[in-house]
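Excluded from the complex is one protein chain; the other protein chains are retained at their positions.
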Amino acid sequence: MAHKNKVFPTLDAAVADIPDGASILFGGFGGAGFPNNLIQALARQGAKNLRVISNNCGTGDGELGILFKNRQIRSVIAAFPGPGAKYFQEQFDAGEVELELVPQGILCERMRAYGAGIPAFYSPVGVGTEIARGKEERSFRGKRFILEEALGGDYAFIRAHRADRLGNLVYRKAGRNFNPVMATAAATTIAEVEEIVEVGALDPETIVTPSVFVHRIVQAKGQRFV
Amino acid sequence: MAHKNKVFPTLDAAVADIPDGASILFGGFGGAGFPNNLIQALARQGAKNLRVISNNCGTGDGELGILFKNRQIRSVIAAFPGPGAKYFQEQFDAGEVELELVPQGILCERMRAYGAGIPAFYSPVGVGTEIARGKEERSFRGKRFILEEALGGDYAFIRAHRADRLGNLVYRKAGRNFNPVMATAAATTIAEVEEIVEVGALDPETIVTPSVFVHRIVQAKGQRFV
Amino acid sequence: MNKPRLTREQIAARAALELPDGAYVNLGWGIPNLVASYVPSGITVYFHSENGILGMGPRAKPGEEDFDLVDAMKVPVTVMPGASFFSQVDAHVMTRGGHLDVCILGGLQVSERGDLANWRVPGAKGAGGIGGAMDISVGAPRLIVAMEHNARDGAPKIVKRCTYPLTAVECVHTVITDLAVIDVAPECLVLREVAPGWTPAEVQEQTGARLRHAPSVPTMVLPIG
Partner (left out) sequence: MNKPRLTREQIAARAALELPDGAYVNLGWGIPNLVASYVPSGITVYFHSENGILGMGPRAKPGEEDFDLVDAMKVPVTVMPGASFFSQVDAHVMTRGGHLDVCILGGLQVSERGDLANWRVPGAKGAGGIGGAMDISVGAPRLIVAMEHNARDGAPKIVKRCTYPLTAVECVHTVITDLAVIDVAPECLVLREVAPGWTPAEVQEQTGARLRHAPSVPTMVLPIG
């Protein structure tokens, strides 16, 4: 989507307009590729009643932890909340936050479908398990599948290694994880990056997320909150 | 999939076992990224009654043209057979070859679904057109969609720029096109490449098709049949 | 009606004025393909090609062609700084997923509710071919059809209902022809501009569906003569 001047001067400016009740996708897996600086900015900004899509639910105060600690999150869709998700687990046990558990690959696939204009697809994953509850089941060629619907959000918070000023992104090693697909599945994708380079500095062959998927870029060098 | 010694010594050896009646996906678009050398080898090999999936149906004797000329193809699934597909058009007009026309993005998506273990998905493309004939229609959130099924094959013939000896592939510019998705959608993927390099010579960040999707590699330098 | 009409280049030039600064744009075959040459100065747009290019530049100069770098019409092109290459799958994530801003396609017929027919003339010989037009039409947040107002035999191409095989239903937002700029509104077609020398009534006469318009309809301002 067309956005002139995608580069934002500060983290706080990049998240300033996020309203209460927004749905937000958060990249990151296993400590790598988390948009930790954007998360901290959102904690400062204070938006509440957030609906969150993320592989996990924080590690102590780190990653999503601070947003749970601040009680900014109302519901979460996740594959693996995680034993380190202290604040989430407390609020979950107290019935204060809703959780939808989704198999990790289906979490990916539902977001990809959203980004690709596909409303729903049949999945072999979770057939015969509690994941299938309430879902339509159907057979193709003698095998059982369940219907899964696309999943997107108002915003995606992602972390990349480098961006050019148009929003083309490259990632670093396993920091890629959920970030590229989330970039395609939100109305507004906000990328924090280690470094912003001039247009033309990235090799067109090696760009992982083309600029069309990125709407805001903000530089956030080397901070790690794990 | 595990295949030791993926590197084949000749084009002819790489296609030697393809039986009559095989279904084959062929990469390439707009003259770029066609596995022309493998196609020529298949013409020499002579397998017949082939079921073919390809964006187009050849340009004169080039690309798939030679296989139509030799009457090796029984049916084809394509997005744009093309005005230059002389032999195909003759045989189509004479009722000698079957055609299923598929919108280009849905051709991509059906192959991606196959490679991703998804048997079917709902698509907004072709709703209300002749593409929708015979297909289930269904609404999601007030919009109309049709059901599209996954599409794969026994073999994929693809063209890449460079391979390492494990089968990791990189492409060149718009030569990428259908090749990466086809690599995921066939039981046996055969890649012809400009150059084979040692394992470790390709940057892990820039590999487009990981080695797991590639089963045979054959070097075919700089031949172009357009 | 033998009054002069816009040339194909003029249609393209008028269509180019619809592009917002910073837009990601796909151009179809025919007149739309000419639009790239008329992007207003001061405006930057990024051209998408469904074979896996974003940031496509002008055609390659003779002698400088790279046949691995072609557009969807097989023409050797160039890329601009900031371009990227990707697969055909990802190219259509962009089209179908609604990530591009504006797509401009050619047309055989457009109906009053915005249906588009642009891939096949009924009864034509041969297999026909769909290409990427259906994916592009369905996904485009803003779809402009740039075409002649009438077929060679004079038949209107803007019609109540398409009689040609459809590309997509209710997808067209604006039609730009050699006679007019017409917007597809929820309940009707709205005549936004007429070609120089043409009146709304004359344009209506060439059109197979009812056009609504304000009491006064501006004349197109064309960047090229």
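Just a few scattered comments:
Order as written gives the chain letters A, B and C; numbering starts at 1 within each chain.
Heads up, the rule we're going with is that a residue touches a chain if its C-beta (ideal position, glycine included) is under 8 Å from a C-beta of that chain, and two chains touch if they have at least 3 such contacts.
Bear in mind that the values here come from a model prediction, so they are computed numbers and not experimental data.
Considering the whole complex, the hidden chain is in touch with A, B. From the set B:A174, B:I190 or B:I207, the residue in touch with the chain omitted from the display is B:I207, counting the whole complex. Checked against the full complex, the one of B:E63, B:E109, B:E148 or B:D164 touching the unshown chain is B:D164. Within the set A:P9, A:G128 or A:G142, the residue that contacts the chain not displayed is A:G128.
On the side of chain A, touch with the chain left out of the figure occurs at residues 29-33, 55-57, 78-83, 88-89, 92-93, 99, 101-106, 108-109, 111-112, 124-131, 171-181, 208, 224, 226. Contacts to the hidden chain, counted on chain B, fall at residues 1-4, 112, 114-118, 164-166, 168, 184, 199-200, 202, 204-205, 207, 210-213.
Keep this in mind: only the chains that are shown with their structure count from here on.
Chains that touch both chain A and chain C: B.
Distance between chain centres (mean CA atoms), chain A to chain C: 35 Å. Centre-to-centre, using mean CA coordinates, chain A is 33 Å away from chain B.
Chain B and chain C have Cα centroids separated by 30 Å. The set of chain C residues that touch two or more partner chains comprises 85-86, 92, 96, 138-139.
Residues of chain B found to touch two or more other chains are 109, 124, 171-173.
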